[in-house]
Structure formats: structure tokens, C-alpha cells
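Quick one: the structure is below, and I'll ask about it shortly.
As you look at this complex, bear in mind that one protein chain is not there, while each of the others sits in place.
For subunit A:
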Amino acid sequence: MRRYSVFAIAREAMRGHRGWPEQWASPEPKKRYDVIIVGAGGHGLGTAYYLAKEHGITNVAVLEKGWLGGGNTGRNTTIIRSNYLYDESAGIYDHAVRLWDGLSQDLNYNVMYSPRGVMMLAHNVHDVQVFKRHIHANRLNGVDNEWLTPEEAKAYCPPLNISRNARYPVMGAALQRRGGTARHDAVAWGYARAASARGVDIIQNCEVTGINRGPDGAVTGVETTRGTIGAAKVGVVAAGHSSVLMQMAGVQVPLESYPLQALVSEPVKPVFPCVVMSNTVHAYISQSDKGELVIGAGTDQYTSYSQTGGLHIIQHTLDAIVEMFPMFTRMKMLRSWGGIVDVTPDRSPILAKTPVKGLYVNCGWGTGGFKATPSSAHVFAHTIARDEPHRINAPFTLERFRGGRLIDEAAAAAVAH
């Protein structure tokens, strides 16, 4: 791997930028690996990277049915925050924020992490009470989060409409200053490049069609569209398709897959300084470094694998956006798209061993997995390498739905995920 630096740029500038090598290798699949990761999104590539870096396991393949980072990693609205209610959630999401902080240096790749602040708006008495409860819970867990009056919220985000006459007036806001955004593609590319440099094989256009198991039930490898590949350990990190893959190994998971949409506007000059979320009117918005407003909509009501959603969902979100930010009334929207998100009953992820020996699963991130990419990958690599969960992901088991020890961010309410 050629390290990126100011000297490398200067050297290449002198010779017309003809010396940049490919960022990662695209090898043919080998017959056998120590570990196979299914799914080359941020979580999967990151898992391979941490397997190599922290655990010395470099004979690893990351299999991707489409192209690298083409699933939810390339489709989300790139919001990073850790102001979740429960201790378990605070543990895993704040671990992510701490890793985001040094990720560009660690990967030698600019992931453009920008802690510009995430502000969550309260529009009614229930919101105010719930957010204040969150703030207190967060502070007990060492997660920064503070309460703003409507005037303070407007000072932090000037485009915000705090008029008393709004349909849903702003009654205050919770602000996590360490929250923000990162460049989603760069996260996938940065992990891919750093993993490849440590010997990980990244194999695109290679769909897993079956999970092979030996006479004792343990995993022996996978069937793919590019042949059989052996491995004693397989980690499934397949987001919306996790149910389909786990079914191949006969493991039933408590997941449902829904379309989730996002959209961007035409690019404009910097107008929007932070991330604003409103769960009550259901909208979230930020501005990318390219200048587009990045807007997240809600999920459709029905399960689907179609990667599209209903237009009325987007319209509903834009209604809320122009109500909160009247200056965007005449902005043109440029593109919209959908991703398939795997939702658990308690809206918390599953990062765990499975009843099948050698099979591990990292799924159920629902509508909010991007923010957790580094920590999810970090603790999942630990789980695979040691065959036991890291302290941070130990509560996120598959068995919690049987035992009843849910991490019920769904019931914690007023938190979009």
C-alpha cells in the first residue's frame, strides 16, 4: 500500500498523477480461508480490517454479491451520534464515536469525520421529557448531550424556524456536540484499502448461495457463484439480506427487512452547519461537503427487498423539512433512493455467535447502522477471532429474544435509529 501523504501528492503532481496504484487488490478467490466475511459494506470490510490488525488473522476473504459499499453503506445519510438511552447501546455507539475520532489517521484515508453536532428537536411535552431523560442517562454513561432552549437551538442552527406559529413548534432540543457526519463511501474504501494492504482478499461480484456444514453441524465453508470456498469461520454481515443468509444455515432470526429512503437536493453553498433530527415530524437533514442537503425519510410499512419505496414517504418528510426550514421551500431535490434495512423487534442489533459452530452474525442494525461501523467491526472481529463476544457486544445476543433480556431502544421512543 502506498501511503497517502502531502509528499505523495506533491510527487504525483510532478508527474501528472500517473503513479497512483489501485486502492485494493481484486484477486481470484482461493480454495480456502481462515475466515470468510459475507458482505463488503463498511461493517464487513471493517471486520476484516480489525481481524488482520488486532488479531493477526490475515487469511480472510470478504465476499460481496454486488460492488463494494453498494448496499446500505452507500445509501445512508451518514449521521454519527451515540446519545442512546440504555447502557448497552451507549457502550457500543460511544465506542464507535471514539473510534471515528482517529479513524482517518488509523486507515491513512480521509473518512471526513466531521463532529459538527447532532441536534434533536422536541416538539411537544412528551419529547421534552424523553429528551431530558436521555440527556441524564447519557451523562451518567459519559456520553455528552445537552439541553438547548429554542433560542439556543436557533443560534446553533440559524435556518431553523422556531416560530410559535409552526405546525409543530420547537420547544427545545438535545444537542450532542461530538455527533456529526462522515463520508460513507470513504469509510468503505478506506477499510477496503487498509484491509487489502494487510492481505485480506476482497472479492466482488461473488454471491453466496449456500452455507456448507460438516457432519458435526459446524460450518465448513460457503457455496458461491464463483465456486465453493472453504472456511472454518463465516461471519454474516449482510444487512437487509441477513434473514436470507441465515436461512441457508437453518438459523431463524427475528428480523424483518424494510425499505428506507433518502434523498439529496441540488448542491448549494454552505447553509446548514449541523445535523438536525426530528422524530416527531420524522425528518433528518444535514449538508454534505459537496453542498447537497442530505435528507432521510422513514421506512415503508411493508417488508420488501426491492430497494425502492413509496413516494408518499418522501413527500411526508419534505413537508416536515420545509416547515422547520422555510428557506428550503424552493430547493430542488436531485436524487432519491432506497436501501433495505433489517429491523429487530427491540431495534437493537445482533452481534453474536449463533447456534451453528463457526457461524457468526452481525445484523439487525435497522435504520441506523452507519454510525456504529467502526465499533461494530471492531467487536465483531473480536467475537470471530476469540470465539467469544467482546465485553461491549456481549449483551447483543441472538438468544436475548428467548430469554427476554431485550435492549429495548424501540420502547425508549423518540429516538429514530
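Convention: a contact is a pair of C-beta atoms (placed from the backbone, for glycine too) under 8 Å apart; a residue touches a chain by one contact, two chains touch by 3 or more; residues count from 1.
By our rule, contacts and distances are computed from a predicted model.
Engineer: One chain isn't displayed here; going by UniProt, is it "Tryptophan synthase alpha chain", "ABC transporter ATP-binding protein", "Ferredoxin-type protein NapG" or "Sarcosine oxidase subunit delta"?
Structural biologist: Per the UniProt record, the undisplayed chain of the complex is "Sarcosine oxidase subunit delta".
Engineer: Consider the whole complex, including the chain that is not shown, and state which of A:Q105, A:S306 or A:T329 touches that chain.
Structural biologist: A:S306
Engineer: Identify the residue among A:D144, A:E256 or A:D319 that touches the chain left out of the display.
Structural biologist: Within the whole complex, the residue contacting the unshown chain is A:E256.
Engineer: If the hidden chain were put back, which residues of subunit A would touch it?
Structural biologist: Where subunit A meets the chain not shown: residues 241, 243-244, 252-257, 301-306, 308, 310-312, 345, 401-404.
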